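One protein chain is absent from this view; the other protein chains keep their places.
Naming follows writing order (A, B and C), and every chain is counted from residue 1.
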Amino acid sequence: MEIEIATIGGYEEVGRQMTAVRAGDDVVVFDMGLNLSKVLIHDNVETERMHSLDLIDMGAIPDDRVMSELEGDVKAIVPTHGHLDHIGAISKLAHRYDAPIVATPFTIELVKQQIKGEEKFGVQNDLVKMEAGGRMAIGDENELEFVNVTHSIIDAINPVLHTPEGAIVYGLDKRMDHDPVLGDPIDMERFREIGREGVLCYIEDCTNAGKKGRTPSESVARRHLKDVMYSLEDYDGGIVATTFSSHIARVKSLVEFADDIGRQPVLLGRSMEKYSGTAERLDFVDFPDDLGMYGHRKSVDRTFKRIMNEGKENFLPIVTGHQGEPRAMLTRMGRGETPYDIEDGDKVIFSARVIPEPTNEGQRYQSEKLLRMQGARIYDEIHVSGHLREEGHYEMLDALQPENVIPAHQDMQGFAPYVDLAEQFGLEVGETLHVTRNGNMIQLVE
Amino acid sequence: MEIEIATIGGYEEVGRQMTAVRAGDDVVVFDMGLNLSKVLIHDNVETERMHSLDLIDMGAIPDDRVMSELEGDVKAIVPTHGHLDHIGAISKLAHRYDAPIVATPFTIELVKQQIKGEEKFGVQNDLVKMEAGGRMAIGDENELEFVNVTHSIIDAINPVLHTPEGAIVYGLDKRMDHDPVLGDPIDMERFREIGREGVLCYIEDCTNAGKKGRTPSESVARRHLKDVMYSLEDYDGGIVATTFSSHIARVKSLVEFADDIGRQPVLLGRSMEKYSGTAERLDFVDFPDDLGMYGHRKSVDRTFKRIMNEGKENFLPIVTGHQGEPRAMLTRMGRGETPYDIEDGDKVIFSARVIPEPTNEGQRYQSEKLLRMQGARIYDEIHVSGHLREEGHYEMLDALQPENVIPAHQDMQGFAPYVDLAEQFGLEVGETLHVTRNGNMIQLVE
Amino acid sequence: MEIEIATIGGYEEVGRQMTAVRAGDDVVVFDMGLNLSKVLIHDNVETERMHSLDLIDMGAIPDDRVMSELEGDVKAIVPTHGHLDHIGAISKLAHRYDAPIVATPFTIELVKQQIKGEEKFGVQNDLVKMEAGGRMAIGDENELEFVNVTHSIIDAINPVLHTPEGAIVYGLDKRMDHDPVLGDPIDMERFREIGREGVLCYIEDCTNAGKKGRTPSESVARRHLKDVMYSLEDYDGGIVATTFSSHIARVKSLVEFADDIGRQPVLLGRSMEKYSGTAERLDFVDFPDDLGMYGHRKSVDRTFKRIMNEGKENFLPIVTGHQGEPRAMLTRMGRGETPYDIEDGDKVIFSARVIPEPTNEGQRYQSEKLLRMQGARIYDEIHVSGHLREEGHYEMLDALQPENVIPAHQDMQGFAPYVDLAEQFGLEVGETLHVTRNGNMIQLVE
Partner (left out) sequence: MEIEIATIGGYEEVGRQMTAVRAGDDVVVFDMGLNLSKVLIHDNVETERMHSLDLIDMGAIPDDRVMSELEGDVKAIVPTHGHLDHIGAISKLAHRYDAPIVATPFTIELVKQQIKGEEKFGVQNDLVKMEAGGRMAIGDENELEFVNVTHSIIDAINPVLHTPEGAIVYGLDKRMDHDPVLGDPIDMERFREIGREGVLCYIEDCTNAGKKGRTPSESVARRHLKDVMYSLEDYDGGIVATTFSSHIARVKSLVEFADDIGRQPVLLGRSMEKYSGTAERLDFVDFPDDLGMYGHRKSVDRTFKRIMNEGKENFLPIVTGHQGEPRAMLTRMGRGETPYDIEDGDKVIFSARVIPEPTNEGQRYQSEKLLRMQGARIYDEIHVSGHLREEGHYEMLDALQPENVIPAHQDMQGFAPYVDLAEQFGLEVGETLHVTRNGNMIQLVE
């Protein structure tokens, strides 16, 4: 059976991930993501109303025109998890394909919301839920399987396409977490099994491949966060926390430790409400019944007023703004634009790291400066990454023993340390180790 | 009563700490440390046989000649904990003073060993043990108290000299740890009490004053270490770990997790044997009965041979060499100079951070390179610092509300962020906030 | 005679410089500067209409309320050169003092323009021009002298107040340049002479004290710029350059090399027009007769259209925007908001360094990204600093042999390396080496 892989997007950058695998006549598309930074550099761009081609020209969404070179029919579009760089282009591209979108329940729900917000295109693809561990036929000879993985968002999987020529493992994005706070540990046993069955190709996320050691478990971040929050138990002023709003496990820890130190947690900001609300509705997390979540400006302001009235010392607002985004809640609090007064000695907890890029670093710096001007004390970098480091990659390669490897989710500089590693497993650049770019086609079996 | 403070050493560098406080006619000396880097830059220097004056000229030990300007009698020499930069000059300087050395039991034991190794001077000072929480009269009007603190070595205290003019709190070195794995949490309650009684002066360790947030608890490092070691449970080859040999809590965690993953821990290297042996003998830690500790070259080699015979997969050697020191055990293992074979895929755990200085960084880089040339996989930076960060300092100042502050344990660049912080508590440079240098005298009460 | 120094502003930051020296009954004020970053962090603040006290509260201008503690009369306000951090608060503070503003001709002209733009206060102080080398009586016993120095703006001097107790040398800001492209070399001979006569106190700019070696001469930057521009001689598309608009020597080099490679230079942007226009009007620089300078939006746009019509290959626009300031000309060009089309292969020359602060770095990064998105090729860091490095400071201290030294123009972290250096000349912290903060008073002679 002919096996071909089109590396459409996310092979020269992080963002706008998209990969298509053809096995005989069947094609499966993995991820359709958005590179938000390519949008934000322009003033006043609203993606909701833009046409795909303009977004492709901007480098914001994958240039899927290469798909025309791929024979066969698209049988499924498979986003691996709900981050924007994996689902953000679905509303712009999926309608071109007569195929269902297959994903885990939480991801499907986020895709649904994405589609609802779209104003240019009507996206009518079927939305099919499949749980981690599930399997689905793709044409007559191939089968799609979801293997449970752990990432900085819940319900993440690595899809595996089983073909007569061996398995194609699409490895974006994951951390090897045996104690992930929320959800099941990574299913290494299944990966090892698949490795024994035979892996034709492994496509892997190289984000942290150049960092030594292993990415700590979410439970390490949780222990760290607990240490910080418990140390503030006696503080009788305001404490505010921020984190990635899609990071439900972290939000859960914040909520629990707030309770432990005698504060009522409240989630504030549109994306806080969206992700945590969705997770709760789908029963992925069990928040306290009275946990407030407010997204609209008015209800947020009303909540802040209530907090000020009832005493800041009784609350833990968990807000958006961990990267210092100019319009996020925390930045607005720093500018004094909300009814919440930050006073001398008040604490601000960043359970996040700055994404290392000068624009972010500048904005985060400004945000912290504004907060400090009002007297805030800063606790930052209480976080662990969602991506494998060097030794996680080593273990994965050891488990899968793939015949071919395609480094992904980075530019070439990011691939480099992964290539060094993969060569230690006998893979050879130009032969079985495919250093590729956006828009390329790799023929594995002729 | 006249109160005067001589800032003798460690006010222009980290290392060779020494401070003398005169309260009326009584003088107490805090710490007598060694700056090892000033020794190591020279080839073939053996401090054991050197004269104090030569070591002073090298900048290796405190220049205590300023003591002659200080009236009154030295009543006690008080090292705060057992690190070399706090006790390493005792064998070279203490014999000049007719005063006992007063310290906690573990520290006293290390001082004793230090004195025993000295070849130039006969040090005859009385060695007096006092536990954290203990008190001792200093002359007729002053009293010395030990407040329990948490640091990267056990049995660390902050000595407080209670005078009629208020307390002098000598704050070197500590982390604010409420869950320190070994020993009691930091006694913040007592610090707050002393703060309410009135603190005339606070001398503080500024090492990490410029780092945001709070230093994580040792229990966070332990959780991190557990995550790494448990992830290696299935590995059936060699695993080697290294850490600061004086860091008994960390060694204890390594020993326990080794057991958890089915490996027998063994401590190897002279300083490993020394510190852990001492801690066990004094009942500070409860190691398994059969825990081997070997310092001499021959017994180390014999142990390595036994490990190779019985199977590397059954052992966890815990060795010296976390900074890549050229003659330490791990570096020698990297060079293939020991009977222990490092093979492809074997794991090396650095439960330590590189002390950020180009010499260390170069040596550690070489050590890792040698290990990798043999196939080792590296896990590093599994560590937390023993020194307060910005928010720990904020809490201490808030607790003590000192009238005067003297930043210490750094050069002026290191003092700078601490000065910014202390000013927020109303302290003023040149008035109550004393930015000082080695060899200065500060008169607090005339 | 009593000598007292008030370190009013610029001793905890770079920006808002202000220092007052009292010699007997006479007071001289050196510099009244603005810290622009404290203004820009707020949205929509217009300093022109703001009251001094609000600007003081923001930390934007010096808090001169400490002046009330200083006896004697202010006899002169002496800005050392025309940069905003040295003259930018004159329009907000000078009217409170019944004293003339004494400065070199170019600086006076910039002060005049500053005052004209002020909308809140009427500043009526006399403006007195004095050339480098000039002297002026201050009261009966003191004399003010201007010693020529070299900096990144023309007509910079170091004022010296000669008192019966010795000279007070106010050393902000300078580089030791023996070949400064425009203007005379630094007058080291006079400094050495003053050193022999006796220097009571030296106040020094520590900006680069922690950098090894010596700051290169402007002639080195010129040689570097020549290398870049001559290498582009054959390029037949657009070339654009940007630099500090107040840096007349650099603008002159750009103009000359433009001519050398067959392009007509044009200065574009309001501050380009302001500084270069002023310099030309006062005969500090001899530009070609037909050199266009345009500041107003309309004339700039008209010029860009003309350039596009006559062929980009014939021009070198020299524009504002070297730090990526969001509204500067070059950033607007990057956004495609001007009639000048940047095309594939066009060159952009940054004859400037990014001021190392995350906000600037973020903005500059964005600006370069926008330019690159249009195809621009970037040449950057063609620059030398205007501030002494370590060895320049060594030479100055060697020349002046001051009795007292006050480090300035930095925070304490910035003072630290200078303190290390000054101690090598026998100065002692707390005695003759005054590590100080904003708002302090230092009594040198009682």
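We take it that a contact is a pair of C-beta atoms (placed from the backbone, for glycine too) under 8 Å apart; a residue touches a chain by one contact, two chains touch by 3 or more.
All figures in this text were calculated on a predicted structure; none of them were measured in a lab.
Student: Given that one chain is not shown, what are the shown chains it touches?
Tutor: A, B, C
Student: One chain is left out of this view; which of C:D227, C:D286, C:E343 or C:E428 touches it in the full complex?
Tutor: The missing chain is touched by C:D227.
Student: Based on the whole complex, identify which of C:R190, C:R214, C:K252 or C:H409 touches the chain you can't see.
Tutor: Residue touching the absent chain, from the options given: C:R214.
Student: One chain is left out of this view; which of B:D179, B:E361 or B:E381 touches it in the full complex?
Tutor: Residue touching the absent chain, from the options given: B:E361.
Student: Where does subunit A touch the missing chain, residue by residue?
Tutor: Counting only subunit A, the missing chain is touched by 411-413, 415-417, 419-420, 423, 428-430, 435-437, 440.
Student: Which residues does subunit B use to touch the chain missing from this display?
Tutor: Answer for subunit B: residues 41, 43, 335, 357-366, 369-370, 373 touch the chain left out.
Student: Under the stated touch rule, tell me which residues of subunit C contact the chain that is not displayed.
Tutor: 176, 178-179, 212-214, 216-217, 219-220, 223-224, 227-228, 230-231, 345, 377-382, 390-391, 394-395, 398
Keep this in mind: only the chains that are shown with their structure count from here on.
Student: Taking the mean of the CA coordinates per chain, how far is subunit A from subunit B in Å?
Tutor: 41
Student: On subunit B, where are the residues touching two or more other chains?
Tutor: Correct list: empty.
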